[in-house]
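The complex is shown incomplete by one protein chain, all other protein chains being positioned as in the whole.
Naming follows writing order (A and B), and every chain is counted from residue 1.
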Amino acid sequence: MNFLDSVWLIPLFPLFGALAMLLVGRKLDPQGRHHSAKSKVVVSILCPGTVLVSFLFSLGAVWQLVDRPERTHQIIQFTWLAGLPFHTAAGALARFTADFGFLLDPLSSVMILVVTGIGFLIHLYSIGYMAHDGGYYRFFGYLNLFVFFMLMLVLANNYVLMFVGWEGVGLCSYLLIGFYFHKKSAADAGKKAFIVNRIGDSGFILGMLLMFSVLGTTRFLDVNKALAGMGLETHFGVLTAMAVLLFVGATGKSAQLPLYVWLPDAMEGPTPVSALIHAATMVTAGVYMVARSNHLFRLAPEACLIVATVGGLTAFFAATIAMTQNDIKRVLAYSTVSQLGYMFVALGAGAYWVGIFHLYTHAFFKALLFLGSGSVIHALSGEQDMRKMGGLKNKIPITHATMLIGTLAISGIPGLAGFFSKDEILWQAYSNPYAWFRVVYALGLMTAAMTAFYMWRLMALTFYGELRVDAKVAAHIHESPRVMTVPLMALAAGSVLAGWIGVPKLWSVFPEGFRTFETWLSGVLGSEIEREPNPGLEWALMLLSVAVAGAGIALAWNLYQKRKPAVEPLQALGPLYSGSLHKWYVDEAYDAVFVDGLSKGGGTLLAQFDQKVVDGGVNGAGWLTRFTSRVSMWWDTWIVDGAVRLTAFGVKLSSYPVRLFQTGSVQAYALVFVLGVAAILGYYLVR
Amino acid sequence: MLDTVFFYFFALLTLGGAVLTITRRNAIHSAVSLILSLIGVAGLFLLQHAEFLFAVQIVLYVGGIMVLFLFVIMLVNLDDAARITQFNKQGWLALACVVAVGGELLFFVSRGAGAFRLGEPGAGGPDKVGNTERIADVLFSQYLLPFEVASVLLLAAVVGSVLMAKRKV
Partner (left out) sequence: MHPITTLHYLVLSVALLAIGTIGVLTRRNIVIILMSIELILNAVNINLIAFSRHFNSVNGQVFAIFVITVAVAEAAVGLGILIALFRNKETVQADEIEILKW
């Protein structure tokens, strides 16, 4: 079967699941029944099943793609938006069209495998996690819908269709964050996510439109062709503007500074949602988009600098907050923001494949960490505060073991997935020709230290030490069912093994096969910036990053396990601690400036507007009516009546001489006869 | 020769009577002048070999109409009328107009005189048939309808005048 030509089916399977839930879901799962209700089984099989089928199709398509020499397969189903021709900024004639088309190439193949593979595991996990909750079918419907939109996003062959997927995943994120809609905090978090995303989307749209006007097309392959003819832009020109605008969109979706504020609040949603959307897939959409636009970014070094700087600052900033948070999911959320920053550092440094590589490895261990935390929360009947956890190592061993692997992976311990990707990023940053990237490298290194620290702090508070759990909860601590632990184990295996296809060239002992990730993507993402190979420096930096990570873990172990403190040791940092705990008051600042500013300023503005403009308009309309009526009256009196009176006057005036003929005397009339006769005869006389 | 004398005599009678008619103050005088004028006209008819009309003129016009006029003059008291102005305000203007009209008519007559040979004497000839017979021939054959209509007209006139003169309708 030709999987390549059926690539359009891949998004449609989960769409079918979502539609089925929409139409008949309610019948299958009346709310509130115990999780062993028979009808729930249909949902449990159908929805994860569709994702599994998509995964299998993706595998088939990628397998067949490998055989093709040019590694690109584009199908255009139909033209979705057909517009009028217009002139681009350069004067060429172009047509505004967007196709409903799919592009399968190495980059999108990586993405679909990640989305469907990890998506399937999370669907499986959710069968167990959501078993007790109401709205089971609704959850799976939304989840399937999300997978559909995400696949549309990564499979699209043009920016417009990608934007459709982009918006769609934003919608599903909103629906899923606000899944527990009866909780005000969840509903608010959903709104916040959507609105902040929208701000980023405006940048995306502007970038897309600029691209249309400059290049005349938004199809990826055509854009790349058009860009090939253009030169490097060394100043802030049109291409840089385009790139920066697209990056603004990425900032919103991928939670970078300053639009990251929605991601921590998004933890109000169920944990599988956090795992799938806010760790593995949706937040990586921005990274994917920038990688897809690598031809553009290559021509705009100023934009790349901006991308890397924002990424580095975000990574550092988020890590500082993660260090003090007490909610287990919040720590992981800020960790996600931080790791996304790393990905953007890689993209900005010109090593696009490294960014995607980190995306791929991060998907494994972050999903694992989130699902593991979900397992912990499930075991503790909903407790999320780490201060009330501890000593769970032996009570939930599988969860502990998998989370340990995940922690080591994210900290960058050699051999595990995170090491290879993170290390490569740091090397690319340090050795970049632009000197500014050294600063970014410094930020990245400090972030690595903090990452290791706060992750181990999480492990220490959750699993080690003494049981600080409430008595009621302690009685019910149980390991999660197999349907939840199997995905954990699968992801743990991935966290260990996944990195081994991106082994650095430095480790030349490994054959070329261990570097397939880079070669696989080189056709699409190009190669990294040329630099002098400096193996000594590279080894040194590698060892430095490992040392830093180890130091972080050691410090955390010391503070939280060895000393067994009664209170949070970081409180010794005083104002730094409280600032970090309160997320550096960013949310409060936004609230004061934008929200209050808009509502108060806008309120005053609106009140003034209402008074002056709206009421003014109404009064003006009234005045105008009276004025026109007066004009009409004047017209009527003077012109219309005047005409009538003039006519009467004219008749009267002309009647005066005519009246004189009415003498009443018959003889006068007779005289006129005779006069008439004389006149007639006179006429014939002179003729 | 005799024609000429008689013509001028009757012409004088006619015109003289006419002038007197329109200038007399006393209505009776006017009426009598009119009678004179009508007799003159009758004479002219006779000179033109229109014997029947001569008779009709005398009998009808003079004997009928003028008698009627005289009766009405006597019925209507015109003593006061005789004392006041006889001619109205438009007199001179009317005179001028009529003179103009008359002049124009004379001009036309003189112009057409050549074409119709009006100036040549000896028009007409001896009558083969008597005048009355000739009139009767035509009147009761060709002009029968006008004849009958004229009788209806006279009936209407009779009814009308009786009605107009009644005191109470």
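Everything below uses one rule, namely that a contact is a pair of C-beta atoms (placed from the backbone, for glycine too) under 8 Å apart; a residue touches a chain by one contact, two chains touch by 3 or more.
Everything quoted here is computed from the prediction, not taken from an experiment.
Q: Relative to the complete complex, which of the depicted chains are touched by the chain excluded from display?
A: Looking at the complete complex, the unshown chain comes into contact with A, B.
Q: Just checking the interface: what residues of subunit A touch the absent partner chain?
A: 659-660, 662-667, 670-671, 674
Q: In the full complex, which residues of subunit B touch the absent chain?
A: 1, 3-4, 7, 11, 14-15, 18-19, 21-22, 24, 27, 30-31, 34, 37-38, 41, 44-45, 47-50, 52-53, 56-57, 60-61, 64-65, 68-69, 72-73, 75-76, 78, 81, 84-91, 94-95, 97-99, 101-102, 105-106, 109-110, 113, 116, 118-125, 131, 134-135, 137-139, 143, 146, 150, 153-154, 156-158, 160-165, 167
One rule holds in what follows: only the chains that are shown with their structure count from here on.
Q: Could you state the distance in Å from the CA-based centre of subunit A to that of subunit B?
A: 125
Q: Quick one: in the complex, what on subunit B touches subunit A?
A: 88, 90, 93-94, 97-98, 100-101, 104-105, 107-108
Q: Name, in rising order, each residue of subunit A that touches subunit B in their complex.
A: Per the stated touch rule, the residues are 665, 667-668, 671, 674-675, 677-678, 681-682, 684-685.
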